[in-house]
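Not every chain is included here, but those present sit where they belong.
First chain written, first letter: the chains are A and B, and each begins at residue 1.
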Amino acid sequence: MQVQFTAAEIAALAEAKSSRGATHATVRGLAALAEAGPGDLSFLGNAKYKTEVPGTRASVVLLPADYTGEPAPDQLYLLVANPSVALARICARIERELWPRPAPGVHASAVVAPTARIAASATVGPLCVIEEGAVIGERAHVQAQVFVGRNAIVGDDSWLMPGVILAAECALGRRVRLQPGVVIGSDGFGYEFVQGRHEKVPQVGSVEIGDDVEIGANSTLDRARFSRTSVGEGTKIDNLVQIAHNVRIGRHCLICAQVGISGSATLEDYVVMGGQAGSAGHLTIGKGAKAGGRAGIVSDIPAGAFVNGNPAIPYMLERRIAVLSQRLPDLFKRVDAIADHLGLAKKSSS
Amino acid sequence: MQVQFTAAEIAALAEAKSSRGATHATVRGLAALAEAGPGDLSFLGNAKYKTEVPGTRASVVLLPADYTGEPAPDQLYLLVANPSVALARICARIERELWPRPAPGVHASAVVAPTARIAASATVGPLCVIEEGAVIGERAHVQAQVFVGRNAIVGDDSWLMPGVILAAECALGRRVRLQPGVVIGSDGFGYEFVQGRHEKVPQVGSVEIGDDVEIGANSTLDRARFSRTSVGEGTKIDNLVQIAHNVRIGRHCLICAQVGISGSATLEDYVVMGGQAGSAGHLTIGKGAKAGGRAGIVSDIPAGAFVNGNPAIPYMLERRIAVLSQRLPDLFKRVDAIADHLGLAKKSSS
């Protein structure tokens, strides 16, 4: 992060109400209170870290307006309405420095089919391939070494990072952000077993991604057998996630890393899947349902439920059974003792 | 899916025996009965959806020859021997439109070593790298941004989709299909622990893929320590699967998404691994054995067995234990009641 802010620039971005102390340092980094050093900006975002403020070595510290302590020498306290909000504003500015808006245009090394339609305000970076009939929307950023297949659509203001593959006929909404290595539109995993061999079932559907969706690095979304695999508006998907053919994911879901969703499953709006969880196919996970990390869903989940374990069951029950399972050695001993007491054989005859 | 068929073209492809009704619509899509609209083709592939036929809005419907209902206005029923087979025939035709056979030749932007041998009937697409001594077989399609390493072999009629990496010395059979982002020939994970450090064990073997194998997006197959990691003819591997060094996978296996197979494991022919399952290394999974989704295999599995759970045990036993586990709260209560009844302490003294 090669940033560089004067204390005055930070104060302005943070909309500081007042300040205490002063620093000559240029801010070049951002760190938690306990880890910050000279040249860093830090902040008190959660009251439980209040005791770390006096000891921090950060040059500039964002603090709530009612904070009463005094800064160290060459240290500036900025009193703000909400340090987390102030920090987010500074981070958004850093983000623009980190990822400056690229100049519009098509890089000379990109290979673009004559029938592709690329908005004048879009950027197609080095070594991208844009095939026939593809559409790249206004201000879209197709960064580097990206593949956009035949008739695929990249919506306005979307950002495809290096190495993304958007296969033929698939469509992205607006403001979609695909992290590096995402594959959209690979074939669904469908075969018919005929005379000892798996014969391929052609996968001729597509994938449709709604507005404001973000998908993490190296995740894969298969095209439908026919019709479409879909991800609703505002849903966020983490890294190394597998979405099988004909899956329908609703709006504003959160799918954590390494989750797998099998074919034709439906996730309604606001579903949350913890890391490494999985779902069988041809079932429905109701609106707002949550699955814990590593949960294995094998049947319909009602709206609003919180499930855990494998197979996934209601969270509280799963927790209770997990605790009792750890008491199994004790239970076996007790049953032995009772049998002993009664003069019964210790082991059943079965 | 930018398809376009007249009703007459569909009737011919489906080898319809007879028809009822008529439509002026051009068929542009394909959808399930309940989801189809005007311009769609639909079909009755499973008798349980029979009640959905009268209500479908599809313009053309493929039906079994003994179906007795009447079409709606501007709707065509095509009576065929087997609607699923007729559909597959139409899908295969759509697939050819979706993925037209590319013109043979090497794209001007590809970087091809002088000693690589590329069949005249093969296609090497934009921004591919083909290294020294590599062989690209007849009619093979190396699509775009693909890497083919030194002395690697791509068999006749194989298709490497965008972003595939086939590392040096690895070999593909005929009609192999690699989905986007597949990596074949990464180093196996082998180290010796020497004086507090992990020293690399050179991985100098290769990977050999049989005829008619398909591998899903972003899956990884490691090269052997020496000799070879192998995948037998006709085996199908889904997305994000990890195959470690020196693994031997037999013929006609099905490996679902996110499965991991550890080093030197052997899967005999016709093994099926459910999604997110895993196997320890240096063991054998017998011919035709099946592992349920998320199963964790830690020891040899006999031929034909069906295992589940983690650690994986015979399916029926695992199901029974899962059910009994959910009754643990009840069992603990009962044992407490018995102890009470006998005047014994509720908790063991251990």
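Annotations for the structure displayed:
One rule holds for everything that comes next: a residue touches a chain if its C-beta (ideal position, glycine included) is under 8 Å from a C-beta of that chain, and two chains touch if they have at least 3 such contacts.
It should be emphasised that the depicted structure is a prediction, and the values quoted were computed from it without experimental measurement.
Taken as a whole, the complex in this structure file is built from 3 copies of one protein sequence, with 2 shown in place.
Just so it is clear, only the chains that are shown with their structure count from here on.
Centre to centre, using the average C-alpha position, chain A and chain B are separated by 25 Å.
Every residue of chain B that touches chain A in the complex is listed here, in rising order: 1-2, 29-32, 35, 88, 91-92, 94-95, 98-99, 107, 109, 125-127, 144-145, 161-163, 177, 179-181, 212, 214, 216-218, 234, 236, 238-240, 252, 254, 256-258, 275-276, 293-294, 310, 322, 325-326, 328-329, 331-332, 335, 338-339, 342, 344, 347-348, 350. Of all the residues in chain A, the ones that touch chain B in their complex are 109, 111, 127, 129, 133, 145, 147, 149-151, 163, 165, 167-169, 181, 183, 186-187, 189, 191, 196-198, 200-206, 218, 220, 222, 226-227, 240, 242, 244, 258, 260, 262, 276, 278, 280, 296, 298, 310-311, 313, 317, 320-321, 324-325, 327, 330-331, 333-335, 337-338, 341-342.
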